[in-house]
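Let's turn to chain A:
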Amino acid sequence: MAENVLRLENVTMQFGGVVAVNNLSLEVNKGEIVALIGPNGAGKTTAFNCVTGIYDPTNGMISFDGKTIVANHPRGKMKKLYAGENAKRYTGVRTVDPTPDQVTKLGIARTFQNIRLWKSMTVFDNVLTAKHMRARQNVFSATLRLTYQEEKRMREETAALLEEQNLLQYASDLAVSLPYGLQRRLEIARALATEPKLLLLDEPAAGMNPQETQELGEFIVQIKNKYQLTVFMIEHHMDLVMQFSDRIYVIDFGRLISHGTPAVVQADPKVINAYLGVSE
Partner candidate 1 sequence: PAATTTDTAAADQSASGNPVVKVGVYEPASGDNGAGGKQETLGIEYANDVSPTVEINGTTYDVQLVKVDNESSNDKAASAASTLVSAGVSVVLGSYGSGVSIAASPTFEAAGIPCIGITCTNPQVTEGNTHYFRICFLDPFQGTVLANYAFSTLGVKTAYCLSKLGDDYSGGLVNYFVKAFEALGGTCVQDTFPDGNSDFTSYINNAKNSGAEVFFSPVSTEAAQLIIDQAESQSLGMPILAGDTWDSNVILQAAKGKNVDVTVTTFYPEGANAEFDSSFKEWVNADATRLANNGGDDTVAAVTAMGYDAYFFALEAMKKAGSIEPAAIMEALWSTTYTGVSGPIALDQVNGDAIRNTAYVKHCNNETGAWDALPPVTIG
Partner candidate 2 sequence: MSDTILSIKDLKVNYGGIEAVKGISFDVPKGHIVTLIGANGAGKSSTLRAIAGLVKPKSGVIEFEGDNIAGKDTTAIVSRGITLVPEGRRIFPDLTVYENLRVGAYMRKDDITPDINWVYELFPRLKERSWQAGGTLSGGEQQMLAVGRALMSRPKLMMMDEPSLGLAPLIVRDIFSIIKEINKRGVTILLIEQNANMALSTADTGYVLETGRITMTGPGKELLVNEAVKAAYLGT
């Protein structure tokens, strides 16, 4: 049995009356590419946001590499509001509520549904800045250039990374001036610069045509192997999902409705009803 890298256990995220993620449990194993699919508004992005610390889930536990990184149970106002499953289950657990940067530091990096590059920065600086987190320096030593060697190392590594992604020729261009597809690739390169073990991709192929989507899939496999990553992605392009993922989780209204290998999921009537539709 493969060891699991990411594990969600009964995760629930409630906004006021809306339960965006409802008692969701899933696992992502080391070295896998796992896809999360489901209709619009099913709660996929919300689930990602719970993992990365942007939201603080209402209930449930998330562990990464065997360590609990998020844990919560209904408190305060939520206590009255939330009466779903497992409401009491985690009351004894110490709540863990990391900020996104802490999660990233643990080794989870992500990309965004709508590209979020740093607009005023060059391609090079976008990647270089992502290395800031792991740099060994403080504000004084950095300002007074006492750690110039560290800076030099960061620059060399950035250049190497860009070289690898075939982005080096754009190094001094503004990130936003790149074509869309390259921006996606740059966003992934930036995420890699944080030296992650797990990469979360939110609709990496949005706005790409089938051909570009195909290339993207190959690219993901390539970096996964090279950096020994685990990949967890949200996607609506079924060609990409079915061809490249090892396993698929399907959610609807925040709940898991199906999971398994692409073949299994594709044939599941629940999934066809809620998501895929009947192909003509």
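Inclusion criterion for the candidates: all candidates are chains of the complex that A comes from, given by their letters.
Please note the rule applied: a contact is a pair of C-beta atoms (placed from the backbone, for glycine too) under 8 Å apart; a residue touches a chain by one contact, two chains touch by 3 or more; residues count from 1.
Worth saying up front: this structure is predicted, and the values here are computed from it rather than measured.
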Of the listed candidates 1 or 2, the one touching chain A in this complex: 2
List of chain A residues in touch with candidate 2 within their complex: 38-41, 113, 177, 179-181, 203, 206-214, 236, 238-239, 274-277
